[in-house]
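The other protein chains are all here in position, but one chain of the complex has been omitted.
So, subunit A:
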Amino acid sequence: MINKTVSNVSEACKGIADGMTFMLGGFGLSGIPENAIAELVRQDVKNVTCISNNAGIDNFGLGLLLQKHQIKKMISSYVGENAEFERQMLSGELEVELIPQGTLAQRCLAAQSGIPAFYTPAGYGTEVGEGKESREFNGKMYLMEKAFEADFAFVKAWKGDEAGNLIFKGTARNFNPNMCGAAKITVAEVEELVPAGELDPNQIHIPGIFVQRIFQGVNYEKRIEQLTVRKR
């Protein structure tokens, strides 16, 4: 068994530098790599490009990096709910590339699986398709979209083992599995890190081959963005 364990988040983030491109898992605040984000803030890397479905809220998630002006460019599908984001975008400090959610996921998957480009109908005939190659298949038009290229992928899983095998929970899974192995180095943080052999191989969502470093995360807040309940 090849051991992927590192002792903490600082060790896991070794090698991050200004100007790099990072992938970050999560949908809204669900399943975001909270520990890695805190470390990016602590190390104060600048001019980074972030590939993430959303951009957090003002005081949590990627909003923490925005507060410190660490992000040069965001590649996302939806960026509402963040006043500082809006300010930086409108003032031109922050570059934003909005792409369809399924295209974002598939560009991660393409990078993970060694597919340089693919065709999707999403965005054809809209401004998303401007400047992109389009092609007809079976009477329908498609856009060519390319695999992402990223330096680090930061993902969050529920459970993981020393071999880097990962299991996700609920809808916190989202983009996390698609980003594993889609960057030069994949860093996984988990709520529960167990010795090899403790996870049932039948239940593994992402095999450890896609993960270079894994560590036991700490102090998860797991904030809820829109608390909605019904009366008993």
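The rule we apply is simple: a contact is a pair of C-beta atoms (placed from the backbone, for glycine too) under 8 Å apart; a residue touches a chain by one contact, two chains touch by 3 or more; residues count from 1.
FYI, contacts and distances are computed from a predicted model.
Student: Name the absent chain as its UniProt record does, using one of the following: "3-oxoacid CoA-transferase subunit B", "NADH-ubiquinone oxidoreductase chain 5", "1,2-phenylacetyl-CoA epoxidase subunit A" or "Tripartite ATP-independent transporter DctM subunit".
Tutor: Of "3-oxoacid CoA-transferase subunit B", "NADH-ubiquinone oxidoreductase chain 5", "1,2-phenylacetyl-CoA epoxidase subunit A" or "Tripartite ATP-independent transporter DctM subunit", the absent chain's UniProt record names it "3-oxoacid CoA-transferase subunit B".
Student: Per the definition of touch given earlier, which of A:108, A:163 or A:211 contacts the omitted chain?
Tutor: With A:108, A:163 or A:211 as choices, the missing chain is touched by A:108.
Student: Please output the residues of subunit A touching the missing chain, sorted low to high.
Tutor: Looking at subunit A, the ones touching the missing chain are residues 27-31, 53, 76-80, 86, 89-90, 98, 100-106, 108-109, 120-128, 158, 168-178, 205, 222-232.
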